[in-house]
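Here the complex is missing a single protein chain, while all its other protein chains stay put.
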Amino acid sequence: MAQALLNPETVDKVSAIRDEYVKAYRYMLLARVLDDKYASLYRMGKIHGGVFLGRGQEALSVAVGLALRKGDVFAPLIRDAAGRLAFGETVLDAVRTYLGSALGPMRGRDGNVHRGHPQAGLLPMISHLGAMISVVNGVLLAHRFQKVGQTVGAACIGDGATSTGAFHEALNQAAVERLPLVVVIANNQYAYSTPTSRQFACRSLVEKAAGYGMAGHEVDGTDLGACLSVVGHAVQQARSGAGPQMVVAELLRLCGHGEHDDAGYVDPRLKSSPLGRDCLKVAEAELLRRGWADAAGLASWRSEMVQLVEAAVAQVQREPGPDPYREDWCALASRHLAEGHTYS
Amino acid sequence: MAQALLNPETVDKVSAIRDEYVKAYRYMLLARVLDDKYASLYRMGKIHGGVFLGRGQEALSVAVGLALRKGDVFAPLIRDAAGRLAFGETVLDAVRTYLGSALGPMRGRDGNVHRGHPQAGLLPMISHLGAMISVVNGVLLAHRFQKVGQTVGAACIGDGATSTGAFHEALNQAAVERLPLVVVIANNQYAYSTPTSRQFACRSLVEKAAGYGMAGHEVDGTDLGACLSVVGHAVQQARSGAGPQMVVAELLRLCGHGEHDDAGYVDPRLKSSPLGRDCLKVAEAELLRRGWADAAGLASWRSEMVQLVEAAVAQVQREPGPDPYREDWCALASRHLAEGHTYS
Amino acid sequence: MSITYLEAIREAQARALAEDPRVFIYGQDVGAFGGAFKATKNLAQEFPGRVIDSPISEDAMLGLAVGAAISGMRPIIELQFADFSTVAFNQIVNQAATLHWRTRVPCPITVRLPGGGTSGSGPFHSQSLEAVYAHYPGLVVLTPATVEDAYSMLLEAVAIDDPVIFCEHKYLYYHLKAEALPTEAMPVGKARIARTGRDLTLVTYSAMVHEALAVAEELALEGFELEVVDLRSVKPLDTDTVMASVARTGRLLAVGEAWPWGGVTAEVIARVASEGFGLLDAPPQRLNAKDTPVPYHPNLWAVHRPTAHSIAIAARNLLQL
Partner (left out) sequence: MSITYLEAIREAQARALAEDPRVFIYGQDVGAFGGAFKATKNLAQEFPGRVIDSPISEDAMLGLAVGAAISGMRPIIELQFADFSTVAFNQIVNQAATLHWRTRVPCPITVRLPGGGTSGSGPFHSQSLEAVYAHYPGLVVLTPATVEDAYSMLLEAVAIDDPVIFCEHKYLYYHLKAEALPTEAMPVGKARIARTGRDLTLVTYSAMVHEALAVAEELALEGFELEVVDLRSVKPLDTDTVMASVARTGRLLAVGEAWPWGGVTAEVIARVASEGFGLLDAPPQRLNAKDTPVPYHPNLWAVHRPTAHSIAIAARNLLQL
C-alpha cells in the first residue's frame, strides 16, 4: 500500500538503493567467504607467508569499490578484499596471488595482499604503510595532464598508518594540487596490537582533515547503508571538483592482525560495543528487515559465493608455481641495461 | 601621574614586562647586527658556502629563546640567530661556525647555521627539514625517564617544513606521549621561492594543531609584545603539563632565502602589508612610544652590539682554520671500532 | 635446556634493561604484546615504563632515539622489519651517524633490524640491508650468525657509544638453538673462524654462515677442507682475519644474502685483492642474491639467495681454478 503512494521516480530511487545495497552485500559476502577460505587454507599450511583478512571491514571497503568506476584508480590495503572485488578484481587474481600461482598477476614474485593491475587502476600495494597515497595522486595528476576528465582516486588506510610521514605528505600534496583524492581511513581501533590511544591524540581522526584543507566525513563503519552513502558522497564530491576528501570510519577489526595472531589484546568492551558489530550481520538483518531478501535468499547467495571461491581455489591449486629456471631474474624493463653477472 | 595610581605590585609587573621587552629587543638587535655582518662578510667573499639570515623573524625567535631556561632543549632553525642568543649561544660560537674556525663548536667540520651544543640543550640542526623535532621529543622523554622535572623543548620550523613527513610524525609522537614540546612555526609566506599557496591548503597552519590533539596558538610575528606573551604562554602551558603546543606566527622573510637570493619573487603586496613590517622597527617604535627607551638609548645599544660583533669577528678572523693533517678522520666515538684503511 | 636465537635477543635485552637504567626499548607493538616476533616478550611487564609502544612513525622513532641518546639514555629501537628502515633512513644515516663527528657527543643507539629472507615473505619483508648502512660513515653494522653472538653482540651493541645497526636474521629466530647463553664472547670487530680448513676460505656472515658450514661439511666428504670465516660485524670488517685465512688457503669465496652490487662480498674481495693480492692462488669469487627484489614464492626464493647447493657449486669451481 505504501508503495502505491510513491510516484514512479521514487520507486525507481528506492529500487536503485535496494539494488546497490544488495550488490554491495553480495560483494561483502563474497569477500567474507574468500577470507574464510584463506584462513582455512592457512590453518592447513597451504599458504606461503601471512594471511591478512578484512573481517568486519567489508561494509566500508565495498562502499569504496562500488563508488569508483572504470578509469578511476584504487589503492586498497590489506583488509580490502571486498572493495577490490567490487572494483573489479577477480576471485581468480586474488586466489592466484595468495597461492603463488605463476598465472596470477604477480606471477609468484609477490604474494597475498600485494597484487594489482596498475594500468587498470588497481594499484599493487607495497608494504610500507602510507606509501600508496601519493602514487594515487600521481595517477590523478597524469589524468589531469591527459585531460581524462572526472576520474577519482581512492586510497584506503588504517588508523595506524595515519602516523606515517608518507600519509601526511600525500594528503597535503593532494590538497595543494586539489586532486580528486578520497582517503578512506578505517579506524579499526588497533594497529596490530597497538590501540588508538598509543597512535594519535586527537578526538577523531577526522579532525586531521581541516589541517589539510580538505573536507572530512565520519561514518559508522559497521553500517553498510551509511558507508554507501557517505563514501558515495565523498567520491561524488571529489569527482565534481570539490578537492580531496577524507572519510573516517569507526569499526573494529574482527580478526587478528594476521591469521597468526589471536588478537588476545583486543579490549572485550570494544567487542561488545556497537563498534564490535559484524557489518555483514548488520547488513543481513537490514536486508531481512527491509524485505530485500529472505533467509532462503541469503543462504543461496552464500552457497553461490562458496561455490565461486571453491571453484577458484580448486582451479588454482592445479596451476603451476613459478619455475625459477625459466625466470629471467631481471628487475629492469630495459633488458638491454640489465647486468648479467656471475656474482649472484 | 598614572604611575602613582598603581600599587607596588603592578609597578613590579610593569617593570618586569619592560625589562623583558628591553632584553628581548637587545637580543633582536644583536641578532640583526650579527646577521648584517654575515651578509657583509658574504659579499666580501669571506664566508665558505651559504649565509642564511633571520631578518624579520627576530621577534618570534627571541621570544622562544627567552621563554626557555637552563635545562630546556631548543632546536633552532636557519633563521633563529635571535633565539639562539637569547637561549645562551655566544656570538663567538656563531661567528666561529660561520667562519669555520677550528675553535668553534663544530671545529670546521660543519658550518654556518649547523651548530650547537647538544648536551647543553642546543641541538645542532641537520639540514633535512623537520628532522629535529623528534630529536627534541627524545630529549624530553629522557628527561621524563631521568625525572628531570618541568623541562620544555622548543623546535622552530618554517611553513615549508610543515609539509615534511618528519614534521608530522614528530608532532603526533609528542602528542601521543604528551611531551612538553612547543613547535613554533614561522609562516614567513615562502619556502625558498615557493609561496604558501603551493605549500598547504588549510586556512592557517594552526588548523593542523587539532589534528594532532595539541593546543594551537596564533600570533602576529611582527609584534614583539605579542610574541613574548603568546610564546611565553605556550611554553608555560607545556611546562605545566598541558601537553604539546603549537604556535603559528605570521610574518614575512625580509631577506632572500640565503644571501645569494635576491628574493625577486616576493609579492610586493605582501611587503607593503602589515605582515611586511620589520619587527625590529616595530619594537623600536614601541620602546619609544612607551618611553622605555629614547633615540639616544637605541643608538647606544646599537653601537654596543656592533662592537660586540666586530670584536668577535676580529678575534675569529685571527683564529686558525682546521688542520686536515691533524684530523683523525674517524666518524665513530668508539675509536677502537674505526677502520683505518688505505682505500680512502 | 636450549635457547633460540630469538630468545637470546630477548635475554640480552632483559639483561641490558636490568643492568643499565639508561636502557629503554621503543618500537611498534614491543610493549604488552611483546613485539611482532616476540623479541620483547614480557619485557614491558618486567620493566614497567621502559618498553614503549611507538606509533607507526619510523622517522620519529629514530629521531627520538637520537634525542634520548644525547641526554644520556641508551635506546634500543626495534623496527618491525629491516625493510621498513627505509622510512627511518634519514634519521639513521644523517642524524644519528653524523652526530658524534660533528659535535663530539656520542650517539649510543641500537637499531634492531629483523632482516633476511624467509620463505613466503616477499619483496618487502625479506631484505638484507647491511651494505646500505655500512656504506655510510658513523655506523657500526653487526650481523650475528649464532645464538651466542646474537646475545653477546646485542649486549655489546647497547654498550657501544655509536649508533649500531643490529641485523638479526629472521630465518635464524626459531631455527637456531644453543645449549646455553654464552658467558664470554669475542669482541665486536673480530671475525671468527667458524671452521678451519686449508683449501679455500669461505667468508660470510649471518644466516649464510650455516649454509657455508653445510658446504664445508659436504666438501669434506670430497676431500676438500674449507675454512669458514664468520665476519660477525660487517662494519668494521675484520680484514686481518680474512687475510690471514686467505694466506693459509690461497682461495677466497665471499658469500652474502644481500644484493650483489656493492655488497659485503664486493667489499671483502676489494680488500683482499688490493691488500692481499699475492696471497691469492686463484681469482677471488663471490656469490650473492640475484639482482632483483626478493621473491615471494618459495620456488623462486630458494634460487634467489645463495644456498648450500649453489655455494657448493661455486666452491667446487673455485677449487678447480
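The chains carry the letters A, B and C, assigned in the order they are written, with residues numbered from 1 in each.
Basically, a residue touches a chain if its C-beta (ideal position, glycine included) is under 8 Å from a C-beta of that chain, and two chains touch if they have at least 3 such contacts.
Here the structure is a predicted model, which means the values were calculated and not measured.
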Chains in view that the hidden chain touches are A, B, C
Have a look at C:M243, C:A282 or C:I313 and name the one touching the chain we're not showing. C:A282
Which listed residue, B:L53, B:L66, B:A142 or B:A166, touches the chain dropped from view? B:A166
Which of A:L41, A:V176 or A:V266 touches the chain that is not shown? A:V176
Given A:Q57, A:S101, A:N137 or A:T196, the one touching the chain that is not displayed: A:N137
For review purposes, identify every residue of subunit C that touches the missing chain, sorted by number. 59, 83, 86-87, 89-90, 93-94, 97-98, 101-102, 123-124, 131-132, 134-138, 235, 237, 258-259, 261-267, 269-270, 272-275, 277-278, 280, 282-286, 290-293
In the full complex, which residues of subunit B touch the absent chain? 47-50, 100, 106, 108-112, 114, 126-129, 160-161, 163-166, 191-194, 198-200, 265, 321-325, 327, 329-331, 339, 341, 343-344
Subunit A residues touching the chain left out here are 73, 105-106, 109-110, 114, 116-119, 123-124, 126, 128, 131-143, 145-146, 165-166, 169-170, 172-173, 176, 330-334, 336-339, 341-343
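One rule holds for everything that comes next: only the chains that are shown with their structure count from here on.
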Among the chains, which one keeps its Cα centre farthest from the Cα centre of subunit B? A
Take the average of all CA coordinates in subunit A, do the same for subunit B, and state the distance between these two points in whole angstrom. 45
Just the number, please: Cα centre separation of subunit B and subunit C in whole Å. 41
Residue numbers in subunit A touching 2 or more other chains? 163-166, 198-200
Per-residue overlap in subunit C, given as positions that touch at least 2 other chains: 54-55, 57-59, 87
